[in-house]
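Of the protein chains in this complex, all but one are displayed in their positions.
Order of writing sets the chain letters: A and B. Residues in each chain are counted from 1.
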Amino acid sequence: MAQKTPEQINEDLLRPLSGTSGRYLIVLAFLAGIVIAALCSFFWQVYAGLGVSGLRSPVFWGFYITNFVFWIGLSHAGTLISAILRLANATWRRPVTRCAEVITVFALSIGATFPVIHLGRPWLAFWLFPYPSERGIWPNIRSPLLWDFFAINTYLISSVTFLLLPMLPDLALVRDRAAGWKKKVYSVLALGWTGTPKQWNRLERAMHIMAIAVIPVAVSVHSIVSWDFAMAPVPMWHSTIFAPYFVAGAIFSGIAALILAMACLRKFLHLEEYLLPIHFENLGKLLLVMSLLWFYFVFAERLTAWYGNDPSEMTVFWVTQTGSFSPLFWLMVLCNFVIPFPLLAIKKTRTILGTSIASVTVVIGMWLERYLIIVPSLSHKYLPYSWGTYRPTWVELTITAGTFAAMVMLYMIFSKLVPIISIWELKVGLREEAHPAPALAPSHTQPNEVGAD
Amino acid sequence: MNALRSAGVNRDNIVVMSDEPFEEYSFGHAEPSVAMPWLAVLGGLVGGTGGFLLARLTQVAYPIVTGGMPIVAPFPTAIVTYELTMLGAVLTTIVTLLITAKIPKWKQELYDPEVTRGKILIAVIDPADDARADLEDRLRNAGADEIKSTGRFSAI
Partner (left out) sequence: MAHQWGMVIDLDRCTGCAACVVACHAENNISTVGEDQAARGRAKHWIRVERYYEGEFPDVRVKFMPVLCQQCDAAPCEPVCPTFASYHTIEGLNGQVYNRCIGTRYCANACPYNVRFFNFYNPEWDKPLNLQLNPDVSVRSVGIMEKCTFCVQRIKASEIQAEAEKRAVKDGEIQPACVQSCSPHAMVFGDLSDPQSEVSRLARSSRGTKLLGELGTQPKVTYLQRESWHGAENA
């Protein structure tokens, strides 16, 4: 990358913004079709009642909550990883951070819709908000759903600004090259960024603080999502391991999503010279660690249940291990561990293709994991007389497909509007490579003249 | 930059713009530092207090029949307080950034799109007419690429 000049970087990374191909539009239209179908399904469900879904007694949560946990988990790809890499000052992060942060914003937005989609009376969802209500009722803060409300909104605000702040200089870059109405739009978006040292200084310090703040927020978000389950006395839910287990799983699926997004960007936007094999290699190693961590958590959870030998827990245990859910369970183990582990552990297969394959299986496996946490437990709660099974209907399938389509679609649109790789951060990296910073940087208190060019 | 300073131009009148941060260069250090982390901590404290009061007082302010069950409980209060602490810190950081970096600012008196093409803009605001030629010379000697004068100079 050292041979790239700043002009080349500008040109390469702004190219995706200049136009769209026919193929792009066809794919976009196809995805939009799925999203519209999902919206129609949702409105049909609102009109007809939740009965059109496959939900039933006693499995009152199914695909929707699975998707909720899955998408919130996926959102841990971006902001969290980006913040950790920023704080660790990992120089290879520069081309990775923005495409990661975008995943967070979109996945979180999609995930946050599911608590509304799954409601029996979604038009009253605002009753969850703490506002002075004419009904004289304040929401019940003891309910984990209220914690979700606070955590997800904090996380959403943090991650949106975490994405937008370092985007300002690049938006200014686009603004200066755009014409007509586009120029106006980008002028507004760039907030009048000019690049004075003061602005740079403040931006970098603000990003540093945000990176510190956003990590505990991200951890708390998925912990609270796990507490939605762990706070209920349901077999295999009511467990102290849930919070760290969910956070680890979230980061696991998040890294997989990031690798997939990067592989697609690299291929379709021709960013071969920016998203290098080293990035996939490094993220692949992270994915490997998380795969091991995931296996460790599943093992610890199952082992504890096994030795506890509680009849109700053992019912759920056997139903997933050897019973009707066992094909899904072992598929999950295959997808989350058996396939990705060797692919990522062997250096030869830790290539772009290898990590991408591993990521596909991990995304599938982690979706299954969430399904297997929710449905087997609910369908085998205590009194055997009231056990039941669950099978989704076309409504749930369409809405689920719609969210995946929405994710890809939003990502495609975003990559055409904003440079998906942070241009200014790349340039800084470039300059640092060319002129390594002096070992003893002049301190802030010294006169300005020191170290002048 | 130094050329301008040595010509006796007040630091406040020199404007620098670039398309990437130059922390280690002289003008990068010309910025008095703002206690951003402390402001963030302060914002966090404010947010946390707000969260705590939200979780405590509102439940009491909206009494509801719970048959003797508690409506204020310690763990949920802690969780809400925590989330709003972080939200307070984040929002304070953003507001501090926006205020101290003087954005959003829609009207630019002084700007050149060349900046985002890799040039560094160094400008002197309202130079005295007789000093203009001298400043231009000094900038040229320092390696200026291009000098425009609508009351501003740019150099690379």
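Everything that follows uses one rule, which is that a contact is a pair of C-beta atoms (placed from the backbone, for glycine too) under 8 Å apart; a residue touches a chain by one contact, two chains touch by 3 or more.
Note that the structure is predicted; figures quoted are calculated from it, not measured.
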Of A:A90, A:I137, A:I278 or A:A300, the residue touching the omitted chain is A:I137
Among listed residues A:L25, A:L124 or A:A300, the absent chain is touched only by A:L124
Checked against the full complex, the residue among A:G33, A:P233 or A:P342 that touches the missing chain is A:P233
Against the hidden chain, chain B presents residues 64-69, 73
Logged for chain A, residues touching the omitted partner chain are 48-51, 55-61, 115, 118-122, 124-125, 127-128, 135, 137, 139-140, 142-146, 149, 228, 231-234, 378, 381-386, 388
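Definition applied: only the chains that are shown with their structure count from here on.
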Note: chain B sits from chain A at a C-alpha centroid distance in Å of 28
So, in the complex, the side of chain A touching chain B is made of residues 6-7, 10, 130, 133, 136-138, 140-142, 146-147, 150-151, 153-154, 157-158, 161, 165, 168-169, 172-173, 176-177, 187-188, 191-206, 209-210, 213-214, 216-217, 220, 224, 424, 427-428, 431, 437-438, 441-442, 444, 446, 448-453
The chain B residues in contact with chain A across the complex are 1-2, 5, 11, 15-31, 33-34, 36-37, 40, 51, 54-55, 58-59, 61-62, 64, 70-73, 76-77, 79-80, 82-84, 86-87, 89-91, 93-94, 96-98, 100-108, 110-111, 113, 115-118
